[in-house]
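One protein chain omitted, others in place.
Up next, chain A:
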Amino acid sequence: MPDISRRHLLSTAAALGVAASLPSPMLANTQARFVRKNAFSPDAIPDLESYRRAVEAMLNLPPDHPHNWYRYAMIHMSDCPHGNWWFFAWHRPFIGYFEQIIREYSGDSNFALPYWDWSAEPKIPPQFFVTPSDPDNPLDPTSGHYYETQADFAADFEQIVKALYASYTPAQKAQLTLRGYPDADSYWASYNNGALEDGILANIATNRALNRWNTADYKIDYQNPDLVDLTAQQTPWGRPVPAKTNVEPSKIRTGIKAPDFAMPASGASQSVYFNSPISANHHMFTGSAEIEGFPHNTTHNFLGNAMQSLMSPVDPIFFLHHCNVDRLWDVWEQRQRNLGLSTQPLTGDQQAFYSEEFLFYIDVAGQPVTGHTTARDAMEITPFDYSYTPGTGSELIGAPLSRVVAANFTAVEEAAPIAAGSVSLAKGALNPTLTEELALTANSLTNEGLPNAEAARDYLATVTFIPPASAGSLVYELYVAPGNSEAVPGNADTVLGGTFEFFGMRGAKHSHHADPLHITYNITDAVQALNGQGLLEKDTELSFAMVTQSNEVGGLEAAAEATQMRDGQLLGVSVASI
């Protein structure tokens, strides 16, 4: 046995980025009552018809009604996070409560909000346009259902909005102050040198014809519904908008293939993240990750005055747009779970993320939502009981790791001490067959040498085991070898895949009957090292050995644990590539 020092193990673990995966309390809702469908699917036609009825009904409600169409858009204006790590979480209840309200006003108790999969169909669905035969379509914000001018809107809403501000709770006013609206006047409208600059009124188009792009050079209508890459000449503001490019499926897949939750707002970081950067509150801007920054922002900016503003929910297409954004978050969450990766912020960030309060939601009864207002609450799909039909990116979800590979654990045996001061307590050989995807990629790597940007993948091995009695005092090493030989630490064809240690469990005792734990190791470097030695070919199997050592170098405790480790049980290894 080689002399493997604890220092070596720990430094290797840090370099390889070992990840621990614990069971998530937010499991996928696989039997949801409501299924959100692709808006271009024939199955979605009844939902779109119900949507139209409900939107018209909400447009016809008086301005002092909480469900008035413009009033619901004001929730977004008042509280929506953009450019920070609460972006996805805040919008989930916003469209979830909206969906319930649409059921009420449409009379369709089975209504589920369709999603606009712009990557598959980069054009506005035809139901959202006025046409010569349908000139009064309420799903088109240029129709007569919408306020023709800002003055018309102000006549109906100025006093309503200022009274609304006065009715807000101190906590709500504190949020609005953080957002830059410390009083009713600034909330309604603020001016700079006489020019309307901010507030609700500033987010209403000066003319409803401009709610969708309508210039001499470019106009969006039923004859021209496509998301395209506008040239500088075609936009009145003189710069290109790469709308089609930014919703391409490849962009979506890149955004989804980010293994961590939210990026630090500054400083060095080596990973990539699904959520936009961490911020101190949800009214701050700190940047964007791919899904928010590319398809989300670009689609907003492409469509016109309504969608470009914080009153963007005035355009009924908003909710289908954000339904797709929420779907992509759901895809990411399912993918993460199947890979054994976390869907949550890092432990040290969780309190800050979960405790943020969203205080402006309105429920189906027209009442402010109470008791379910934290970001932790907002992450849950369960209260809204929906799922999605597959769309762009769904192919990345994959299967749960337990189905990817059948792990055949063959032996657990006691091993001799491998170094002074540390004890090898148990090891076993596991021979899962490489998935087809992994095998093909391995073959590609072998044939083509160093991976190029497209071929480069991360390989994740998730080890399932019942921890031994003194789980917290052990280092868990995972060794990898080609499947035609046994993984034996120290052998030339055996590579250390990674190491794992618990934190905060020192002295903790686990019983035999504890639930299995899943520890995910990033074995990318090990796979590439074996490939570099020419040891991986198509249909190659991998062998694994898990070896535990005491992290008490030379301590008496190590000897005691040597007998207790046999109480632990290794159950299997699954491999996936991302």
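For this structure, a couple of remarks:
Basically, contacts are C-beta pairs under 8 Å (C-beta built on N, C-alpha and C of every residue); 3 or more make two chains touch, one makes a residue touch a chain; residues count from 1.
FYI, contacts and distances are computed from a predicted model.
One chain of the assembly is not displayed; among "Extracellular solute-binding protein", "Secreted protein", "Carbon monoxide dehydrogenase" or "Menaquinol:cytochrome c reductase iron-sulfur subunit", its UniProt protein name is "Secreted protein". One of A:D43, A:E148, A:D185 or A:D226 touches the chain omitted from the figure, and that residue is A:D226. Between the chain not shown and the residues A:D108, A:D134 or A:D198, the one that touches is A:D198.
Counting the whole complex, the residues of chain A in touch with the unshown chain are 80, 82-83, 180, 198, 218-219, 223-224, 226, 228-234, 237-242, 244-246, 251, 254-255, 257-259, 263, 265-266, 270, 272-273, 277, 284-290, 293-294, 296-298, 300-301, 308, 310, 450, 452-454, 456-458, 578.
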